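Shown here: the complex without one of its protein chains, the others still in place.
After this line comes chain A, so read on.
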Amino acid sequence: MNTLPQQLANGLFLGSMYGLIAIGYTMVYGIVQLINFAHGEIFMTGGFGALSVYLYVLPNGTSMWIALPAMLIGGGIVSVLIAVGAERFAYRPLRGAPRLAPLITAIGLSLALQQIVFNTYPDAKTDLKFPQLPFGPWHIGSVSIQSGSVFVIVAAPLCMAALALFVSLSRTGRAMQATAQDPDTAQLMGIDTNRIIVIAFAIGGFFAAVAAVAYGLRYGTVKYDMGFQMGLKAFTAAVLGGIGNIYGAMIGGLVLGLAETLATSYIDGIPGMEQLGGGGWSSVWAFVLLILVLLFRPQGLVGERVADRA
């Protein structure tokens, strides 16, 4: 169970999930310079949306092959609506206000969303069982791969590739890059920057929902407070990669997932550090890594391209 290949695989699964969520932080930051601290809850509501589709929309005993796409769509709709609603009604009125105002609003929104789910969703006070894929686990050599992990390793690269193509090749993607670089001038080109901002929030929301479905499949449950820890880690991943840069978010997610997993399993093998092993320390290592990157490479691993400063 604790072989290096197994830990690498675990790290990749975790990192892919971080990367998917980190996209939401980094795109929104890149375009409106806002840290959307409610993004962890947008992730969480995507999980509840997907679960609701399974429990309340689909007939009992629907095959997971049919249920999974429906759950992705349902979770995606919930996350996108909440992300876009937050932009429209919470953040847009504060555009041009001092930075602190939208930041505090984001934290307030985060707590509000958690409490709304906690108080209104049936049995939300406990861990809610999430449906599982009806196959696996597989064993490849010494590595065991659970069915839930398979979803992430397929979905994350697909999402990332689609996003990279969209941003670099489509007309709207070009408009997004322009808006991120200079919003006033983008308007002078005829770009409706409000629309671009909405699209950034929507893409972030959808990716968070995909990550939430991955989370449910991997860990078997969803809970009203699952967005807090995952959101914080994904935000760390975005900063680690270089906030504002979508490739940075993907890479930052993977690096963070791997570092956290490897540190958790191997640091207690170092003489004198026997006390520091085990899963309880995983967040410590993640944030130690963040502090190191901020100290020695504050622009993040990928960072901004040099031409930006000319």
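As a convention for this text, a contact is a pair of C-beta atoms (placed from the backbone, for glycine too) under 8 Å apart; a residue touches a chain by one contact, two chains touch by 3 or more; residues count from 1.
One rule holds in what follows: contacts and distances are computed from a predicted model.
Peer 1: Considering only the chain that is not displayed, what protein name does its UniProt record carry among "Cytochrome c", "Pyruvate dehydrogenase E1 component beta subunit", "Nitrite reductase" or "ABC transporter ATP-binding protein"?
Peer 2: "ABC transporter ATP-binding protein"
Peer 1: From the list A:111, A:189 or A:273, pick the residue that touches the absent chain.
Peer 2: Missing-chain contact among the listed residues: A:189.
Peer 1: Taking the entire complex into account, which one of A:3, A:33 or A:181 touches the absent chain?
Peer 2: In the complete complex, the chain left out is touched by residue A:181.
Peer 1: Mind pulling the chain A residues that touch the left-out chain?
Peer 2: These residues touch the chain not displayed: 171, 174-175, 177-178, 181-182, 184-193, 305, 307-310.
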